[in-house]
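All protein chains of the complex are present and in place, except for one that has been dropped.
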Amino acid sequence: MTSLRYSLAALALIGATHSAVAADNLDIIVPFAAGGATDIVARSFEPIFSQQLGVTSVVRNVAGASATVGTAEVANSEGNPNIIGYEPAGALSIQPSLKKLPYGPDSFTYICRTVSNPMFLMVSKSSDIESFKQLVEESQEYPFLYGSSGPGTLPHLAMAALTVNSDLKAEHVPYSGSGPAMNALAGNEIQIMADTETILENYDLRPLAVFAENRVEGYPDVPTMQELGLAEMDFAVWQGVVAPKGISEERTQQYAEACKATVESDKFKSFADKAKADIAYLGPDEFKAFVQKRFAANKQVLKDAGLTP
Amino acid sequence: MDVILAAINDAFTWQALLAIVIGTWAGIIIGGLPGLGSVVGLTIFLPFTFGMDVITSMALLIGVYCGSVYGGSITAILINTPGTPQSAATTFDGYPMTQQGRVDEALGWATFASFFGGVLSCVLLIFCAPQLAKFAVNFGSIEVFALVCLAMLCIVGISRGSLLKGLVCGMMGFFFSTVGSDPITGADRFTFGTYALSSGLDLIPVVVGAFALSEVFVRFSARDEEATTIPEARLRFPNLREIGRRLIELVRGSFIGSFVGALPGTGAAAAAFISYAAAQKLSPRRANLGKGEPDGIIASESSNNAVTGSAFIPTLALGIPGDVVTAMMMGAMVIHGITPGVRLMVDQAQTVYALFVVLIIVNVAMLVLSKPSIGLFRYLFKLPLGFVMGGIVMFSFIGAVSVRGNPLDLVVAALTGILAYVLRRGGYPLAPLVIGMVLGPELESSLRRGLLISRGDFFSFFTHSGIATTLFALIGLFLVWTTVAGVLDWRAKIAARREPVSPSSSRA
Partner (left out) sequence: MFAFLIHPRVLTALALLLAGAGLSITAWQGPASAMLVPRIVLTIWCVVALAILIGELIRRVPVKRVTLTPLPLLMAAVLIAAIATASLGFLIPALPLVALTLWLFRIRRPLPLLLGTIVIGGGLWFLFHHVLMIRLPALLTNGVI
């Protein structure tokens, strides 16, 4: 038992020194459980960011209700200069139009966008569908089923927009995440899925089109939606940093500089490369404008697809 | 062959071995403390893995994971409070054995069954991962619905003597799981306009309330009686002859666990309940199940630890995480530049083999470390009852609030604790509540997805595929069997009541 006592004493000592140094403590809220795709990026972002800022930081996972609980926690900490949120696209630009939330797109001080990945329309490699045109034709007799990682997520919204804006006939089947949806695609329970390059590569799927303005590097043969003669559809999975409203101008500037330095650091770049996350930095003002634009666009899609009144 | 040798070399570095020992031991302790489970354990250790190489960080996380799944059984057996939801089924027979003074035997079986299940699932993972993954892909929503229905039926077996009360508790648990956003349309349900409720009720706070807090309340009423002292924890491994006698139970539990683990989205708690239900129908000693029969512990512990190995099957073969925990492992892989996915086995063979070796070492380490860990719990439970209960309250609070960082979860745990106490006093079994809550979400979402896929035609479920038809036939068989057995039982009781003297019916 002596060894146990020593190790406990050592632990207490580490803790004591730790909190003595940590006069300035920053909470980074991640609105997902530890270990998820967003959490991993946030946890790689956190040490570099806090070093730039000169503070001690802790990642706090506040999960639940499509990431809105953690996001609400940031929004509710108005004026608190020691809390920021590492937010996914859905919680900022989709969920506020879907249901009644204690926050809206105006409840935050926007700091920066970190990464952004365009979404692809894809089918299983075992299917005989080679092009979007063929997909539309085959869907006429018997509608296809498309999967998503849950109702009101980006994969759902992208496909809903596509079915509204084209002749594709397809119905939605939501799963509890990308993993189970991929399992269903492998078992031919669903036929179509819209998701990012990570999913496309990991599961060896066939891309038919990309939801972006321009063709994507590495996929020169995959046409954009506009090239297919459809309305412009721009769907990407992005993440960014937000702070609560009411913090000082100076603090906002500090955050923004630290964020810029972080995403430009070699360490974060090499991580992003491994995780197949495309760095796409936007500063405070551009990020704010971007979120507001996406928010309005997504609201329209939800309305057109009959998902909101 | 060179790859395998190189992989063994990777796994037997001192860093990896140290990580395994620390991880497994910490995992056992964390799992054993009520309220703290696999997810909290992994969240604690995840930040440490950032500075390690890939094998060492995997070794640490796998150690914590396997250790915590086993550790939950220690408190389940000693104080009727499963340390993690995965071990809820272990209380059914583990605690009665403790009350009969057979603690050493119960802990011995739990430890050995955990080891056996873990190793067997590793072997399956090594040799049959691609085949099992391919088979698991055949389990679409409708097949999963049939499987979960079958598992739900174990409520009937567990609430023996008070079927109706078990059923109402099962429905209560099922109802709890439906609070919050609807998984299919996203509409809020039973939130009564409060935003805080829209994230739903999490399993951990409910389990903490139903088992840990209600146990504190129950022991409180009897705090001055001699019977409430916690028996001294000892460990006696079963000998070869005993193992031989129950080998079939061990193998069955491990296979069920391995298979359920290979299906994405089910998990260790569901596996343990399914395995226990199977033991209730198939064990030669099934009449004693629930009264302190080692077969019950074996069914639960061999299957939940088998999940630890087989949860890697979809992860490695398809890149699909089997549960929250493997999702976290995948995250750790990504940090180190390994992309899980269909090509992982081909591109990263050496890492994958090293992972297998680590899994086996972890299970051996678990067996070796079981004795000192149980020693620690013996030391803790020797403290005066007040300190133990104060500690349980504190750990329950920490576990409930840290599972997703929501203070509302604490209120849920406290209310469930009070509700569970009232129900226990009224003779309601609580395990069905947990079963309802564990299986409910999967049952509901697979049913609703199945209806979307079959375009609203429920009857086509029965003929959807060979697997579905077989499973539904099994459900029918189970229902007929249970009804016939029930009627026979009832007639025997009536006959016994007609006898002038019936010693068994005297009630105190």
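Lettered A and B in written order, each chain numbered from 1.
FYI, a residue touches a chain if its C-beta (ideal position, glycine included) is under 8 Å from a C-beta of that chain, and two chains touch if they have at least 3 such contacts.
Everything numeric in this text was worked out from a predicted model, so none of it was measured.
K.L.:
Kindly state which of the options B:I248, B:L376, B:V411 or B:I475 is in contact with the chain not pictured.
P.N.:
B:V411
K.L.:
With the full complex in mind, choose from B:M389, B:V434 or B:A468 the residue touching the hidden chain.
P.N.:
B:M389
K.L.:
In the full complex, which of A:A65, A:I83 or A:L98 touches the chain missing from this view?
P.N.:
Considering all chains, including the one not shown, the answer is A:I83.
K.L.:
Just one of B:A113, B:I184, B:V207 or B:L430 touches the chain that is missing; which is it?
P.N.:
Looking across B:A113, B:I184, B:V207 or B:L430, the contact with the absent chain belongs to B:I184.
K.L.:
From the list B:A7, B:V21 or B:V40, pick the residue that touches the absent chain.
P.N.:
Selected residue, touching the omitted chain: B:V40.
K.L.:
Which chain A residues touch the hidden chain?
P.N.:
11-12, 14-15, 18-19, 24-25, 27, 58, 60, 77, 80-83
K.L.:
Since one chain isn't shown, list which residues of chain B touch it in the complete complex.
P.N.:
Chain B touches the missing chain through residues 40, 43-44, 47, 164-165, 167-168, 171-172, 174-175, 178, 182, 184-185, 187, 189-190, 192, 213, 216-217, 220-221, 223-224, 384-387, 389-391, 393-395, 397-398, 401-402, 405, 407-408, 410-411, 413-415, 417-418, 421-423, 425-428, 440, 443-444, 447-448.
By definition in this document, only the chains that are shown with their structure count from here on.
K.L.:
Distance from the CA centroid of chain A to that of chain B, rounded to the nearest Å?
P.N.:
31
K.L.:
Write out the stretch or stretches of chain A touching chain B in their complex.
P.N.:
Those in contact with chain B are residues 1, 4, 33-37, 39-40, 43-44, 47, 59-66, 68-70, 72-73, 98-102, 145, 150-152, 171-176, 179-180, 182-184, 186-187, 189, 198, 201-204, 271, 274-276.
K.L.:
Within their complex, state which residues of chain B touch chain A.
P.N.:
39, 42-43, 46-47, 50, 136-141, 180-186, 188, 195, 198-200, 202, 264-265, 314, 318-321, 324, 327-332, 334-337, 339-343, 376, 379, 404-406, 445, 449, 452-453
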